[in-house]
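Report on the following structure.
Apart from one protein chain that is not included, each protein chain of the complex appears where it belongs.
Read from first to last, the chains carry the letters A, B and C; within each, the first residue is number 1.
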Amino acid sequence: MHVPDGFFDVPVSVGGGVVAAGGVALCLRGAHRELDDRTAPMAGLVAAFIFAAQMINFPVASGTSGHLLGGALAAILVGPYTGALCVAVVLLVQGVFFADGGLTALGINMVDMSLVTVLVGYAVFRGLLRVLPSTRKSVVASSFVAALVSVPAAALSFVLLYAVGGTTDVPLGQVATAMLGVHILIGIGEAFMTALTVASVMATRPDLVFGARHVLPTLELRTTPATVGGS
Amino acid sequence: MTSHPGNRAPSLAVHQLAFAYPDGHQALFGVDLTIAPGERVALLGPNGAGKTTLVLHLNGILTAGHGTVSVAGLPVTKDNMLEIRRRVGIVFQDPDDQLFMPTVREDVAFGPANLGLRGDELAERVRHALDQVGMLALIDRPPHHLSFGQRRRVAVATVLAMQPEILVLDEPSSNLDPASRRELADILRDLELTTLMVTHDLPYALELCARSVILDEGVIVANGPTHDLLCDQELMRSHRLELPFGFDPKSLAVPGR
Amino acid sequence: MTSHPGNRAPSLAVHQLAFAYPDGHQALFGVDLTIAPGERVALLGPNGAGKTTLVLHLNGILTAGHGTVSVAGLPVTKDNMLEIRRRVGIVFQDPDDQLFMPTVREDVAFGPANLGLRGDELAERVRHALDQVGMLALIDRPPHHLSFGQRRRVAVATVLAMQPEILVLDEPSSNLDPASRRELADILRDLELTTLMVTHDLPYALELCARSVILDEGVIVANGPTHDLLCDQELMRSHRLELPFGFDPKSLAVPGR
Partner (left out) sequence: MSGGHSDRLYVPGASAVHRLPPQCKLVAVLTFVLIVVATPRDQFWAFGLYAVVLASVAAVARVPAPVILRRMVVELPFLVFALLLPFVSHGERVQFFGLTVSEAGLLGAWNVLAKGTLGVVASILLAATTEPRTLLLGLERLHLPALMVQIMSFMFRYADVIGGEMHRMRIARESRGFQARDVRQLRVVAQSAGALFIRSYERGERVHLAMLSRGYAGSMPVIVDVRAGRGQWLTAAALPMPALAIAVTAWSLT
């Protein structure tokens, strides 16, 4: 859903740009707080990963395939600030270097696909973890719901923006229903992919799942007296 | 497990294979290569000679622009791709490209499970393959946490679990410490499986393979006993294959199989 | 460029270095190592011996739990970290980790620019370093367009551009084809720079380094002429260092510097 030029009128396009710039500036500061002087290489590598992961096609139903958007996944793996920043970088690169998404719509694209997906996805994820027991299963389940909700949330924010500054007069209720319907379907694919990816990282390097660091087991201490001669 | 009656079809038969990449770069210019059942052959050649391109044709990842490949008599075509991929077991250079599952067990089970194996039969395949490379004790560990040498051995097991007709190894000795190198050589020798070994490591080729072929600029330029090829200084030099310091094949007896 | 008066402080002096990782795993147990200006020394040892941990202490990426490291007389401490990192040039094993800038020129300039060099002086440094490794012609290329051997050489240049006191190479011969291996050896020999070479490649160690030390289980267990160590079969075997097939150091004259 990389919006091209001409979809939105000039005021909303510019407004989107201003909001996106503010959001990205906030994320830059947040990421720098989390990663310090590692920010540039780490965020760069994570952005490259998202860029590559978006090229992984996975089968949806016989014949059709989908691909990851990655907002919720990035937020859960590397934290909301770095995650949103990385997705924003990917969108910027796609717009400026690959002509994928209009230059005037760049702000709107960033707001929908980076800020909203990450904000909603991460809020849902952390909210669920707070009420669920501290287990790996909860982390995976929360990832699933977070990703599932994040995609229609982005679609909804798109519809809202369109209501304000869309260039064609369409019946908004119908469009919203259609957009949500389609994006709930896309969200299911996103949810499976996100949850399974988080599960596989949890299995090998649980410390690399930012959103679930508190679920890490504490070190086990063996306080039984040592037997002489070993077992 | 691997008895080879004399009149079987060759494990691998490559005939007049030519290939150009979509960008127009031609990598192979008519390669002929036949490997008999049970033989171990080294594929030598400088960087950019087309070695990887050739390997990717053996199991149909790339398909020939011209010429044919067949494995134990079965031609590599779209229709029998699954059987071809079972028959040709490729161990890639970087074990991290090959191992992606959370545990060693799941990684080794991946191939045979794709072939439809389930339950006890699958479990037995996995155990046997890991046993062949001496890694059975690590079956429940994440591959990510193993040493490089252990990962290389698990990568070999992932392919052995498919009971291949021919084992294809891409730079098997790279990045191994001396002891891991020797241990892998012992394992490969004990397997008694048809093997094609793509390598820069000339001593390793001499140690393991009675016969070698040299690929350069997309054609086979030499084919013969490894010892003879390595002793032909003129031939070696002209294909950027130089023997390492202190290694003199002339002083060695020809190793038997 | 590299004249070494006899009475200078040692290029590297490691004294009683011990270190444990935050998770409690102790990797070094009191390492002593001295390297004189202009010397080339090989650091041998099996996987997991603590070699990487030691290397990361040399330029203060890790800081000692106990003991000291000093480079040409300057102790490795927080206060003089920039000068230490100039003096100790580490070439990491994977050139893709080391070449992170968009072009070869910028990559080689990165180190000296961090030291404050600008303009013509910087440009001259870059050109000279690339010239030393024979890569000047590729100065404007992106690193990912180079072959593996070329990238390894550019990685060496990135460090040479800082005019280090000591060059530390982590597995310099890994993944190189025979010709690239030899070309790199020629370059390293011509540099005439104090060098510490961490390697599994025993023939390469013998070819390039008159002296070797063996690190195992966090201590230096042997220190002497490379040729002598390699000929001591008992010593080598007990530290998982086995000579490759067909390589017999006894049959070789001791290579001079």
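Methods note: a contact is a pair of C-beta atoms (placed from the backbone, for glycine too) under 8 Å apart; a residue touches a chain by one contact, two chains touch by 3 or more.
Everything numeric here is computed off the predicted structure, so don't read it as measured data.
In the entire assembly, the chain absent from the figure touches the shown chains A, B, C.
Note that of C:M101, C:A179, C:V221 or C:L252, the residue touching the chain absent from this view is C:M101.
The hidden chain makes contact, of the residues B:Q16, B:T63 or B:N114, with B:N114. Think of the hidden chain as still there; on chain A it touches residues 1-7, 9-10, 13, 24-25, 28, 32, 36-49, 51-53, 55-62, 65, 68, 77-78, 85-86, 89-90, 92-93, 95-100, 102-104, 167-171, 174-175, 192-193, 195-201, 203-205, 208. What chain C contributes to its contact with the hidden chain is residues 56, 59, 61, 82, 85-86, 88-90, 92, 94, 96-98, 100-103, 105-106, 109-111, 113-115, 122, 142-144, 158-159, 162. Residues of chain B in contact with the chain left out of this view: 21, 56, 59, 61, 82, 85-86, 88, 90, 92, 94, 96-102, 110-111, 114-115, 144, 158-159, 162.
In this section, only the chains that are shown with their structure count from here on.
Taken pairwise by the contact criterion, the protein chains link up end to end in a single open path, with no chain closing the loop. Averaging Cα coordinates per chain places chain B and chain C 33 Å apart. Taking the mean of the C-alpha atoms as each chain's centre, chain A and chain B sit 41 Å apart.
For chain B, no residue reaches two or more other chains under the stated contact definition.
By the touch rule above, chain B contacts chain A in their complex via residues 102-103, 142, 144-145. Residues 46-48, 147-149, 171, 174-182, 185, 200, 202-204, 206-207, 240-249, 251-252 of chain B touch chain C in their complex.
Listing the residues of chain A that touch chain B in their complex gives 200, 203-205.
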